[in-house]
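Here is chain A:
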Amino acid sequence: MPELFPLSPVHYVAAPLLAAFLLPLVAKLSRSFIKILPGLTFLYVLYVSAVLYPQALQAPIIEQIAGWAPPLGINLYYGPMAGLFASLFSALGFIVWLYSLTQMKQEPLDRFYILLMMLVAGATGMVLTGDIFNLFVFMEITAISAYSLTAFLREDDKAEAGFKYILIGSLASAFVLLGIAILYSYTGTLNLADLALNMDKVPLSVRVIVFGLFLVGFGIEAEIFPLNGWAPDAYSAAPAPVSALFAGITVKAALYALARVTILLFPFAGSMALISILGLVTLVISELAALHQKNLFRMLAYSSMGQVGLAIAALGLFTAEGVYAALFAMINHAIVKGMLFLTVFAMAGGSATLDGLNGMGRKKPILSLLFTLGAFAIIGLPPFSGFWSKLSVLTAMGQTGNYAMIAIVLATTIVEAAYFLRATGRLYLSEGNPAEGKTPLSAIAALAVLAAGILWIGFFPGSIDETLTAGAQDLLDTAKYTEGVLKD
Partner candidate 1 sequence: METLKTISGYFATIGVAFTVGFLFMGFRRILTARVQNRVGPPIYQNLLDIIKLWSKESAINHGLMQHMGPAFSITASVTTLMFIPVLRDGNWFQNFSFEGDLIFLLYIMVFGQLGMALGAGQTGNPNSAIGVSRGLSQIVGYEIPFVLALTALMVYHETTSLHEIMAAQDSIGGWNIFVNPLAFVAGIIAFLGMTHYTPFDVPFAPAELASGPPSEFGGKYLGMMMTSGSIFAFAKLTLFVNLFLGGASNLLELLVKALALYLIPVIIGIVTPRFRTEQAILFFWKWPTIIGILSILWVVWMR
Partner candidate 2 sequence: MEINDKDTLTIVEHIKNFARRHSLFVLAYGTGCGAIEIPPTMTSRYDAERFGIVGRATPRQADVLLITGYLSVKTLKRVIRTYEQMQDPKYVIGFGSCTINGGMYWDSYNTIKVLDQYMPVDVYINGCMPRPESVISGFIKLQQLIKAGKADGWKKYQENLDWYRANQKKVIKNWNMPDYNW
Partner candidate 3 sequence: MDITGIPFFLAVSFGGAFLAYLMNFAHRFLRNAVVLLTVSASAALLFWLGDETFSMEMGGFVLTLGKTPYSLFFAGIVALLAVPTVLFSFTYMAKEERPAMYYLNLLITIAAMYGILFSLDLLSLFIFWEIMTWSSFLLTIHKGGNATKAGVKYFLYSAAGAYAILFSVVILYNMSGSLLIEDVARSFVLQNPLMQLMLAGTLLFGFSVKAGLMPMHGWAPDAYAESPAPFTALFSGALSKMGIFGMGMVLYQIFLQSPFSLPVRELLAWAGGITSALATLRAIQQTDAKRLLAYSSVAQLGYIVMGLALGTPLSMMAALFITLLHGVFKAMLFFAVGAVYFRTGLTDLNELRGLIRRMPVSFLTVLMAIISLANIPPLGGFVGKWLLYESLIQSDHYFLVIVAFFSSTASFLYVYRLIFSIFLGQEEKEFEHVKEVPFLTMQLPMLALAAVTFITGIFPGIVLAPISSALTYLGFPIQHDMWSMSMLFNEWGNRMNLLAMISVIGTVFLTGFTILYFYRMRRTRYVTTKDIHTSGEVPTENENLTYAINFYQPFERAAHPVLSKSIRAWIDWIGRSVSELGDFLRHIYTGDGQTYAWYVVLFLTFMLAAGSWIL
């Protein structure tokens, strides 16, 4: 099979895109295909992951598009880190599909799945590509599908959230494009590896400007404070499966881009410290802002921003442990926050407030248990995945001697515990709302997969140790990256 039809990282992007384009045609044949095709696509992509990722752990797979060699042509870099993200994205895509199968009832479904697949394809492209303009393009694909998905529901405030997202997102794309233009004007190349080698052609002041532009551009997508004004609105307006993907995919892709660009092009101590500090600020402000939130999705959104802030803070250390911790935090956040969004949606519907959770412990015990599990995991209680991710963040910070950072992270964790447990407590109130409907099995299955992930990582954190270490090495070892890409 591999000989006949060689698997390549391109399939990550190509398959969902192809499926997205095919979907309207398929829809003409049978309505049921609409629901099945995305699942098949994600399954296929997962299969690609299963085959390619072990290889990437050995040595990064570098795929040249259309046969052009890297400085000129576009290449895909499928290293341990990119592979990790690509696999994570496709897995999340599959789970969200599984969940949406029964929970997503809003027509037009075909468009929903098209956008969904484009979102996943774009985000995967962002982490795979080795070309900065290509990165921009994929970012825009992700963004446009995200805009549309945000406003997908035809209810009151959804369009408003979408518009705010577009407003800020367009600024981001403009700034990134501007940065690319400036870089190109000095170096004449768009390949990241090539750029990294040619950065000394760029004057320092320009590098600062470009770094600022990229920081703002990617930072908007990565929800760094104060660039994340769109995020709470978008999270709360989008259908819950999409919110889960926002938390799990778009943010992570942007973060990857930011990390990759920073480490390749701007490896200054100042820029790294800045990222770390921004991460902490994001963490503190988001967690505090979530404290008074009554709208559950908004609360989860703020929490997402906080978690991303945590990952950024760890990432900004740019030590092996720091990146390891950041990766761990991102994976944990993707799984847990995804599960929380989906659980809340299944439990209390699309516009859930805290009151919507009242007394659910009796009416929907399994979902309540899952929410509790998610809340505990996100707070970082052992023996769930969140604990190990938070612990690795803390030890990474400890190793660099940043005790104040540890204290800040721990203090915000208390705040986080406050609002999550307040929500958890509501589940077990004796009086509550009338529960309506039963949760279908496929949704429970999707959630169960995520819950199993939480527990698995919680009990066997060593099982993803190798992956994370490789990923961290991959990100930090710039020489290997440039050499690998430009070896011809």
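As a working rule, contacts are C-beta pairs under 8 Å (C-beta built on N, C-alpha and C of every residue); 3 or more make two chains touch, one makes a residue touch a chain; residues count from 1.
How were these candidates chosen? In short, all candidates are chains of the complex that A comes from, given by their letters.
All of these numbers come straight from a predicted model, not from anything done at the bench.
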In the complex, what candidate makes contact with chain A, out of 1, 2 or 3? 3
Spell out the residues on chain A that touch candidate 3 in their complex, using ranges where they run on. 163-164, 167-168, 171-172, 175, 204-205, 208-209, 211-213, 215-216, 220, 226-227, 229-230, 232-233, 270, 285, 287-293, 302, 359, 361-362, 365, 372, 376, 379, 381-383, 387-388, 391-392, 394-395, 397-399, 401, 403, 406-407, 410-411, 413-415, 417-418, 421-422, 424-426, 428-431, 460-462, 465
